[in-house]
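Everything below concerns the one structure shown next.
Complex shown without one protein chain; remaining protein chains in place.
Chain lettering (A, B, C, D and E) follows the sequence in which the chains are written, and residue indices restart at 1 in each chain.
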Amino acid sequence: MKMVDVGQKAHTERVAVATALLRMRPATARAVKAGKVAKGNVLEAARLAAVMAAKRTPDLVPLCHPLALTAVSPELSFGKDGLRIQVTVKTTDRTGVEMEALTACAAAGLTAYDMLKSMDRGMVLESLQLEEKSGGRSGTWRRSRGR
Amino acid sequence: MKMVDVGQKAHTERVAVATALLRMRPATARAVKAGKVAKGNVLEAARLAAVMAAKRTPDLVPLCHPLALTAVSPELSFGKDGLRIQVTVKTTDRTGVEMEALTACAAAGLTAYDMLKSMDRGMVLESLQLEEKSGGRSGTWRRSRGR
Amino acid sequence: MKMVDVGQKAHTERVAVATALLRMRPATARAVKAGKVAKGNVLEAARLAAVMAAKRTPDLVPLCHPLALTAVSPELSFGKDGLRIQVTVKTTDRTGVEMEALTACAAAGLTAYDMLKSMDRGMVLESLQLEEKSGGRSGTWRRSRGR
Amino acid sequence: MKMVDVGQKAHTERVAVATALLRMRPATARAVKAGKVAKGNVLEAARLAAVMAAKRTPDLVPLCHPLALTAVSPELSFGKDGLRIQVTVKTTDRTGVEMEALTACAAAGLTAYDMLKSMDRGMVLESLQLEEKSGGRSGTWRRSRGR
Amino acid sequence: MKMVDVGQKAHTERVAVATALLRMRPATARAVKAGKVAKGNVLEAARLAAVMAAKRTPDLVPLCHPLALTAVSPELSFGKDGLRIQVTVKTTDRTGVEMEALTACAAAGLTAYDMLKSMDRGMVLESLQLEEKSGGRSGTWRRSRGR
Partner (left out) sequence: MKMVDVGQKAHTERVAVATALLRMRPATARAVKAGKVAKGNVLEAARLAAVMAAKRTPDLVPLCHPLALTAVSPELSFGKDGLRIQVTVKTTDRTGVEMEALTACAAAGLTAYDMLKSMDRGMVLESLQLEEKSGGRSGTWRRSRGR
C-alpha cells in the first residue's frame, strides 16, 4: 500500500458532488423542521460538520492525498424519506476531491444522526454516493440515472 | 448547541454494533477477492481505517463526548451485493458508542471506495445503520428485522 | 518541560467557567442578530467551534492532560460592546478543566471573527479569562469583581 | 454555512500580523523572566504552541480554508502589564492568513496561562486583535492607532 | 523559535528516502512471515501507518511546514536482523520532505512493534536515518556508505 505518485499530474480545477439520504421517521423530520430538537440546530451542525470533515479526509481515508480545498458547499433539504444531503467540493490540484465530498456527506449524516438518535435510533444513512466529478485526466463522470 | 452533561451517568459497559454495505459490481468484488487491486490490500486498509476513525469520532461528530474505547472490531465479508461491513465498539464509560461504531463503518466503506474508485466509480454505500446497542440507562436496543 | 504527574490526584468533579468579549461595531452586531451575515449563522458556528475546541485542548496547549470531558456548554449573548462568550466545562477527572474552558471561549470568538471579518476587521477579543473553577485539591476559585 | 469558493482568487503573497497581551501580576512576570516557573520555559513553550496552532487553524475555525503556510514568527516580550504576543504569518495562496495569526496568538497566550496558572489564576488575555494584513484583492489593512 | 520563511524558495520537485531497521528475534520475524500474529497483518498495518504519519508530520515535528505531498511509498522487507523499512516521499513544494520520510519510517516501525510486543518486547528500532534527498537549493545529498 502506498499513496500513489500524482506529481506528474496537472493542476486543474476539479469538482466533485456527492449525496446521501438520512432516512428517518416523519415525526423526526418534523421535529428538525420545527426546531424542536433538544440538542440544538441539527441542520447548521450537520453543515459545519460536513465542511470540517472534508478538511480531515486525508486523516480518515488512509491513501488520500492532502489537497488545498478551495470550496466546500453542503446543501441540506427534506425530502419525502428524510434528510437529503449534497456536498460539492472544489480544488485546483493534482487529484480529485471525490473522497472529500463523500466524507463530508457522511459526516453531515452522522452528525444529524447523533443529534436525533435519542428520538429515532433506527435512522439509516442510505445511498452515500458520488453524483459527478469533473477535471483531471479522467475528465467528467456522471452517475447514470438508471442505476 | 452544547455537549450534554453526562457527569451523573454511571460508568457501565456499553457496546454498539453498526453495519453498512458497499454495493459494487461483481467484477469489482472479484478483483478485491483475487487481490488484484492496484492500490493494495483493500480489506486490511478498510479494517485499519475503521479502527482509526472510531478513535477520531469526537473530532468528526461535533457534539460527541470523548470516550475511552476498550475495543473496536471490524468484520468484513462479501455478500451477493458487495462488501458487508460490521463494526463492534465497546467502552466502559458514561455514554454509548453508537457514533463510534457508525463512524468506523463509514470510514471502512469510504476507504474501500477510495481504493476501488478507478475501477468502479458508481459504488454506493448503503444502509449505514445501528444494529444494536447495550448498556446505559436506555438499556438494550435492537433493530427490528422488519424495518 | 513535562506533563506533570497527576496520577496520585483524586477523581473529583471539576468545573470551570471562562468568558470573553468579542468587541465589535454596533452595525456588525446588528447584522449577526438580524441573520444577515453572508457566511451564515455566526452564533451556531461559534457554539459548535467552542465544543470542538474544548475537546482539542490537549493538542493546542502542550502540557495539558487529556481529560474525559463530561460537559461543554457555550452561552453567547450580545451586550453593549459586542458578543459575550461564556463556556462551562465539566469533568470528573484528576485535574481541572480551566484550559478547556478558555480554549473553547477563544475558538468561539475566533470563529465569529472569521465569519464577520469582511465587515469589521477591527474587532478585538477582549478579556479572555477564567471566572471560576471548582473541584480538586485547590478547591474553588472565583474571580474577584474588583479586578 | 459553507467554505466559500476561493478558486478564482489569485495566488499572491499574503501576510498577517496579530497581537495580544497576557496581563499578569508583576510577580508572575518576574518569575518567568527569572526562569523560576516549575512547569518550565514558558516563552519557548508559548512560541512553539503558536507555530503549531497556526498549522491547526482549519481544524479549529470551521470555515477556514487549509493553506500552505510559508512562515510563522512568534515574538514575545514583557511590557509593563504582562506578556506581549505578536505573531506574523505568511503564505502565497488564494486567501489570507488573518485567522492563522490570531489563532497562533491565542495559543501562545493560553499556553503561558497554563504554565503559570498555579501562581496567578487571574491572568487575562487582552486585546487579541489583527494589527495588519496585506495581499489579496482587499489589499492592505492596518489597525488605526486611535481605536 | 519560528517556522522559517520559505516564501521565496522555488517550487521544485523534492524527494526524500529514509530507512530504519526494526531488530527482532528470528522467531518473531518468522511469525510475521508466516502470518501468525494474533493482532493481524503486521506489514500492511505498518505500511498504512507510514503513509498516514507522513501526512501528520507537521503536527508532530513542531517547526515543519505543511506540504502538499504527492507520493508516499513504504517498502518493507525482512533482512537477517529484522524488518527493514524504507519510505520514499515526494512533493513539488518550497521545502523538502526529509522529515516526512523519517516520520513515516518511525511510524511503520512503531506500528510493527505494537503488534509484536507481546511476543518480543525487546525489539529495537535502529538506524532511523535519511538515505538521500534531492531538489531545492541545497540539491542532492546521499548518505556516504562508509559512515
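Everything that follows uses one rule, which is that contacts are C-beta pairs under 8 Å (C-beta built on N, C-alpha and C of every residue); 3 or more make two chains touch, one makes a residue touch a chain.
As the structure is a prediction and not an experimental result, all values here were calculated from the model.
Judged over the whole assembly, touch between the missing chain and the shown ones holds for B, C, D, E.
Of the candidate positions B:1, B:17, B:42 or B:72, contact with the unshown chain belongs to B:72.
For the chain missing from the display, the contacting residue among B:48, B:85, B:112 or B:130 is B:48, taking the whole complex into account. Listed here are the subunit C residues that touch the chain not shown: 1-7, 58-59, 62-63, 65-68, 93-94. Although one chain is not shown, part of subunit D still touches it, namely residues 40-41, 44-45, 47-48, 52.
By the touch rule set out above, subunit B reaches the unshown chain at residues 13, 44, 47-48, 51-52, 54-56, 66, 68-74, 90-92.
Methods note: only the chains that are shown with their structure count from here on.
Using the contact threshold fixed earlier, the set of chains in contact with both subunit C and subunit E is A, B, D. By the document's definition of touch, common neighbours of subunit B and subunit D comprise A, C, E. Checking A-D, B-E or A-B against D-E, more than half of the residue-numbered contact pairs recur only at A-D. When the CA atoms of subunit A are superposed on subunit D, the rotation angle comes to 120 degrees (nearest 5). Remark: subunit A and subunit E have CA centroids separated by 32 Å (rounded to whole angstrom). If you average the Cα atoms of subunit A and of subunit C, the two centres end up 29 Å apart. Put simply, the C-alpha centre of subunit C and that of subunit D have 16 angstrom between them.
Touching two or more other chains at once are residues 1-2, 4, 40-41, 44-45, 47-48, 52, 56, 59, 62-63, 66, 68 of subunit A. Chain contacts here follow an irregular pattern that is not a line, a ring, a star or a complete set. Going by the touch rule set out above, the chain pairs that meet are A-B, A-C, A-D, A-E, B-C, B-E, C-D, D-E.
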